[in-house]
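What follows is one structure encoded as structure tokens, with my remarks underneath.
All protein chains but one are shown at their positions in the complex.
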């Protein structure tokens, strides 16, 4: 076992010995990291969020996250930064579904209204395109709780760029 | 060693055996978790980000994050959701510095312009109040790279609420 | 005829003698002023715009303007400031429909996406509430052309205030 591996196990031990916090959250986090390393998640942020996504029709993209402690703020509701990330990811992913391989979408700007507390078991984001041109898409996103209440709504502009060879 | 502890070490082993990704990032993440459990960070998101903050004058709040792989998007630049989180945290924290203990600030809305790629060693966010009333603050935030280039700019509205007894 | 009346007629003469521009626009403008003076329009801006509005169901307010030269920009399409005004008026009016007499709504912030040129005979704005509390409403508005194309979309926050006695 190499030096860094040892350090990692000893750090994990240190956490486990002194912590009264939920070990379940830590396990979820490590599972996320494993999935990130395996390529299932593209970013640590997505791994932390435990996001799962799919195109549900030709104009709507859905992204869902479990509303667990890993994404909470100190008030035990979803962190606003996580809600913002969820919407940015869902809106950007929607655009990417429809771009040819040599193009990419970059968030140019985004405005978010935070409307109700992120409570319940999961948060579902639905992203829909409201305008498309060769150079920019304007996308709208809503985030809902289990009880269908609207947690947040956003609009964003995505610039279409050509990837460097 | 209890069941969950065992599971955690075995998950860590699984990650270490099969991953070619940087173990350093994982160590930083575990250190963040430790600091979260010790109360240094209030959220897992802040722990992932490794954020450090201070009031630099009576109207300006500064929050800095290391621009490490943990906060990157697949293009190896800062994830837009992280930049948004950084600005939301800095703006909200600024307001909280000036509220009496029985009050709290809630983000009502926020608009972000993403201007340049988040590259370099760290990102620094400076948040400043541009309007204050008893019921809402309007705050402005800029995020800069090491080379002083403006990465993002945002404005947000924060509602002042009275905490429940 | 008093001094100012004389001045007004002589100004009108000056305009008519030297102008090659459409007199029809000037007539529409004077008719708007007349309606403003009679109380049909509450503002000169609304008179210029020739706005007409109605509540079309319990959650939707409609405001329509003729897309005439009076509201054009130099490119002969609807001026962005007019489109913004149309949406602000429709959204604010929606809120006012549902407030008790001693309360008023004040625009706190508004974000507008300009999507397509304002061409055709008229522009129709539909405003809908997406969030309501005792202290603020969040409202969404779309502006459409005759051919149903979306010209602009907006969201705004309206603060509910109690009028001074």
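Letters A, B and C mark the chains in the order given here, with residues in each chain numbered from 1 onward.
In the analysis below, contacts are C-beta pairs under 8 Å (C-beta built on N, C-alpha and C of every residue); 3 or more make two chains touch, one makes a residue touch a chain.
All values derive from a computational prediction rather than experimental measurement.
K.L.:
On chain B, where is the contact patch with the chain that was removed from view?
P.N.:
Residues touching the hidden chain, for chain B, are 111, 113, 115-116, 130-131, 138, 140, 150, 153, 155, 157.
K.L.:
Touching the absent chain: which residues on chain A qualify?
P.N.:
These residues of chain A touch the chain that is not shown: 108-109, 111, 135-136, 138, 157, 159.
K.L.:
Can you name the residues of chain C that touch the chain not displayed here?
P.N.:
Looking at chain C, the ones touching the missing chain are residues 4-5, 7-9, 11-12, 14-16, 18-21, 23-27, 29-31, 33-34, 36-38, 42-45, 48, 69-74, 79-82, 84-86, 88-89, 92, 106-114.
The criterion applied here is as follows: only the chains that are shown with their structure count from here on.
K.L.:
For chain A versus chain B, which are copies of one sequence, does the interface use mostly the same residue numbers on each side, meaning over half shared, or is it different?
P.N.:
Counting shared over all numbers used gives more than one half: same.
K.L.:
Measuring centre to centre with CA averages, how many angstrom lie between chain A and chain C?
P.N.:
Going by mean C-alpha positions, chain A sits 39 Å from chain C.
K.L.:
In whole angstrom, what separates the CA-based centres of chain A and chain B?
P.N.:
About 15 Å separates the centre of chain A from that of chain B.
K.L.:
If I count partner chains per residue in chain B, which residues reach a count of at least 2?
P.N.:
Correct list: 108-109, 111.
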